[in-house]
Structure formats: C-alpha cells, structure tokens
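Here the complex is missing a single protein chain, while all its other protein chains stay put.
Right, chain A next:
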Amino acid sequence: MLDYKLHKLEMGPDTLVALTEREAALYYRQLVAIRRLEAAAAQLYREQLVRGFCHLYTGQEACAVGLCAALRPQDNLIAGYRIHGWAYLMGVTAAAVLAELTGRASGCAQGKGGSMHMYAPNFYGGNGIVGAQISLGTGIALANKYRKNGAVCFALYGDGAANQGQIFECYNMAQLWKLPIVFVCENNNYGMGTSAWRASSNTNYYTRGDYLPGVWVDGQDVLAVRSATRFAIEHAQQRGPLVLELCTYRYAGHSMSDPGTSYRTREEVQQVRQRQDAIERFRKICLEMSLLTQTQLLGIERTVRDEMELAIKAARTDVELPLSHLCNDVYAGSYAQLQLRGVLGHNLEHARSRTESCHE
C-alpha cells in the first residue's frame, strides 16, 4: 500500500501497483547506475578533473527512476541544476555525462555546458538559474498544447526554488490556459544550507499551487513516484496542471564544496541512509516479492560497475574541443559579420558545429 496526501483532489494515484520482473530489474539497474554515476562524478571531482560546480543527486534516485518509468516517448522534461541522473535516464550515456563533467569533446554538450547544461531529445536541460526552468517548462507545455502532440511536460525544481516568484506566475498561467504540465517539487529538505522550514512559510509544497491540485509522494519509493507520475500525466492531459511534491533527501552536500554538516547533523543523514534509502528499500521489495534473486541483483550491480568504469576512463582520457570551437555556435543563423571579437580584435571565425536538432 502506497501513501499519498492530496490537495484539491478527490481521488489520488493508485495505491496498489503491479511490478514485473523485467521492470524490477530495469529500475534496480537505474537506481544503482545513478548512485554509481554520482560516485564517479565525485571521484573525478576529487581528481580535479571536474571544474566549478558539481551537484550530486545521491539519495534522490527514486524520484528520477520512478518518474522516468512512467514517461511516454512524447513527454518532455526540464530540470534544475542537479541533473546528472536525469540526463542519464533521458538518454545521455554515462560516458557522455561524465565527459561533460570533465569538459571533453564527447560530453553531451561537447564539454561546453558542464554539470548543469546537459540536453537530449525531449530533455530541455538543466538550468543554472534557480527557478528559470519552471517558466521554460511551462513554455514547452504551451508548445505541446499548441501542436496538439499529446505530450506532457515535467518541470522539476527543489524546495529552495519553490519560493521563486516566477513559479507562482507560471502556476497562474498554466491553470488559466490549462497547459499539460506537471510541476514537480523534489523536496530534499534543504535549499543549499537553508532548511525548508527556515525558507518557506508553508512547507507543504504540494499545496503551494493554491488553486492547483497537488499530491504529496514518498520520493524514496520508486513505485509510489511511478504511480503518482502516471496519475499526473492523465490529470495534466484531461484536466490541466498539478503539483507533485516528492519527499526525498540528499546525502551529499549542496555541491562538492559543501560538506553538508553545518546546517544539519551527521546523525540525521545517517538515519535517512539507514531507514529510508531508496535503493535498499527497492532491493528489499524485489527480494521479498521474489522478483529478483540475490544473484540477479549482484549481476546487475556488476554490469553497472563495468559500465561506469568504461565511462570514467573515457571521461578521463578524451580530448577537449579544438580552440576553433571557442566561437562556434553562438548563433544558429547567419551573423552579418561572421567574425566575432577575440581578445584583441575582430578576428574569430564564427561557425556552426552541427546542423541536427535545430528548429530552423
């Protein structure tokens, strides 16, 4: 039995769900892959191969795996800055995620975007401006409705971004225009080092849409998230926007430079890890329901380890883009003077590095 809290809704997501052996193996593999991927990111960061920002998703894996499990091929997604796991599930290979972190040419944005700027078909990226992705996602939903393509857009944000003004602007317009969007608040309890209760007058984020229906979901439970997402897709298509609050927890600091101990206790982190860990909980379900054997689970873990080892190797050894790419892809169309200004004068030739996946 899954547990939900509802806001402005008579009926919520299904509380009894089915899980096949194939699905169990897939979700377990994805959960473990994201955790390993982030471990690899941390390792590369410590080796000083990752520069600048690096926000780990460790602890929140069930949100991404459960949500992506319910997505249909046409649905789209846009997220904030903690996106390595989301990019991976939306089709970017582990090697392309890690190579983007190390800034190499085989990265999914050829190394030019970095940790927060990864893109894939139907994945409109992370975003380094907290809350900006909500407005962009609402626009993607508008495009879905405009085109009548039946797609639903998922716009993700955290409990920190939940207080940005533009979110409320978008709740309003999405409801006025009945846009097919699901606002997904991943509440990991801390916006950087500020706990939810110190930042929000109302920490029930699923009710913050006021007139928008909302569902509180146990974000440490893959199946609860999957069921809530299925419900949300149907609701967004039939009736309009709603808010999902996925209650979760981040094990690491806000970013690699944050030990994550000044604003919370080590005991708190330990307790969540011991009692609420998403992977442990799902592994238990798989074993108790006899969906997967211990051997199968170990086999999955081994496969993931091999995948990540190869990815780390590629991210370490691949080359950076040649210097000529410095001034590529500033413009998609013609730029009257194809020379951009370099450090000392107008002497850089502007060019496009690829022609696919542009709307021209």
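Rule of thumb we're sticking to: a contact is a pair of C-beta atoms (placed from the backbone, for glycine too) under 8 Å apart; a residue touches a chain by one contact, two chains touch by 3 or more; residues count from 1.
We take it that contacts and distances are computed from a predicted model.
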**Asked** Absent chain per UniProt: "Probable cytosolic iron-sulfur protein assembly protein 1", "V-type proton ATPase subunit", "Large ribosomal subunit protein bL17m" or "Pyruvate dehydrogenase E1 component subunit beta"?
**Response** "Pyruvate dehydrogenase E1 component subunit beta"
**Item:** Residue, one of A:Ala132, A:Met192 or A:Val269, that touches the chain absent here
**Value:** A:Ala132
**Message:** Given that one chain is not shown, which residue among A:Leu2, A:Ala24, A:Ile83 or A:Ile140 touches it?
**Reply:** A:Ile140
**Touching residues (missing chain, whole complex) on chain A** = 76, 78, 109-113, 117, 119, 124-125, 127-129, 132, 134-144, 146-147, 165-166, 169-170, 172-173, 176-177, 328-333, 335-337, 340, 345-346, 352-354, 356-360
